[in-house]
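Quick one: this structure, given as structure tokens, is what I'll be asking you about.
Note that this complex is displayed minus one protein chain, with the remaining chains in position.
After this line comes chain A, so read on.
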Amino acid sequence: MTGEGTVSGVEICLDQVTKRYPGSQVAAVDEFSMTIPAGQVVVFVGPSGCGKTTTMKMINRLIEPSSGRITIGGRDALSLNPDKLRRGIGYAIQQAGLFPHMTVGENIGLVPGLLGWQQQKVRARVEELLDLVGLDPAQFRNRFPRQLSGGQQQRVGVARALAADPPVLLMDEPFGAVDPITRGNLQDELLRLQSELRKTIVFVTHDFDEAVKLGDRIAVLGPRSSILQYDTPEAVLANPADDTVAGFVGAGASLKQLTLLRVKDVDLDEAVTAPTDEDPAALHVRLTMQNSKYALLLDARRRPVRWVHVRELVGGGALSTLGRPVEATVTQRSTLQDALEAILTEGGHVPVTGQHGEYLGVVRIDTVMDVIRTLREEHEHDHD
């Protein structure tokens, strides 16, 4: 999610941060170390109870770490006054947590008020923020939270978090309680905002789709907040670090935009192909010359049957017994979503077949990732 604004966020470093709740044998967060680059969205994703919230709340010290170091923009967070620290960090949570007895305007203006801004300036800022999150100030400023829909409440929650223009934003499942369509819209809006604001955002979710959509980087967390993988969404999708991450990716990864595109919309790549009766040694030579690792074996009617790795060709034996069977193929009419899922089972690429099951080419993970990137950029521009 690269945008046109200049980076206003700062780097956050967590160094061997541990949280042990009183009376609990095991640590809820165990020696968590991570650097969150300035101006990026890092999404913590992982199963319920793995410690995402605890980890995030230690950054603004809503939960005090038992040990470890945290710096925000180079400053030691643990040596600051916690209330002052929090006024400089935006905080948005599930169900918005708006103050029900205050109007929308009072909710948003609260932090600037705590920071001692002039009334006039606070009022102007409230207007600006309501505009920013897509709510008409004249209509919404004097409403109470209960007079808003769930989605509108979340918008106000985000506006409140942004009110004092903090460099860092912590968001704990901020869109977890709204319907999928509203959630999609809110995510789009956050992407649009972030392309202008370029804050450092720590975003917690257990929805992997959301992580892929919003994150510049995804941290897949396991028990006790152990980092299973910390990488770009593309890399996590393409190369899950282990079976746990793969399970998580597979279970949740349905990039909605990909269901709008078909395999025929992208350029196919050529795999090295061979008939099942070719001489393994000859195939080995061809693969080496073409600098490829895999060959796709085709049966007599040119239908894909097996993948064979270049290393497997040296041991001898008939081609038809080497490698592993092709598990999944897609057709020109399959969606890129299907293709991506197939690629993840096949490992990096999936054969595309024609009307009679004959080989046409392959779709590689890079191709799908390029499409995702393009889609995402286009999506951002829709809002400009």
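Here is the rule we use: a contact is a pair of C-beta atoms (placed from the backbone, for glycine too) under 8 Å apart; a residue touches a chain by one contact, two chains touch by 3 or more; residues count from 1.
Going forward, contacts and distances are computed from a predicted model.
The unshown chain of the complex is recorded in UniProt as "ABC-type proline/glycine betaine transport system, permease component", chosen from "(2Fe-2S)-binding protein", "ABC-type proline/glycine betaine transport system, permease component", "assimilatory sulfite reductase (ferredoxin)" or "Acetolactate synthase small subunit".
Checked against the hidden chain, the listed residues A:K19, A:K52 or A:R86 yield one contact partner: A:R86. The chain not shown here is touched by just one of A:N60, A:T200 or A:T353, and that residue is A:N60.
Only one residue from A:A38, A:L110, A:I227 or A:M369 touches the chain missing from this view: A:L110.
In the full complex, chain A touches the omitted chain through residues 60, 62, 83-89, 91, 93-103, 110-111, 114, 144-146, 157, 160-161, 170.
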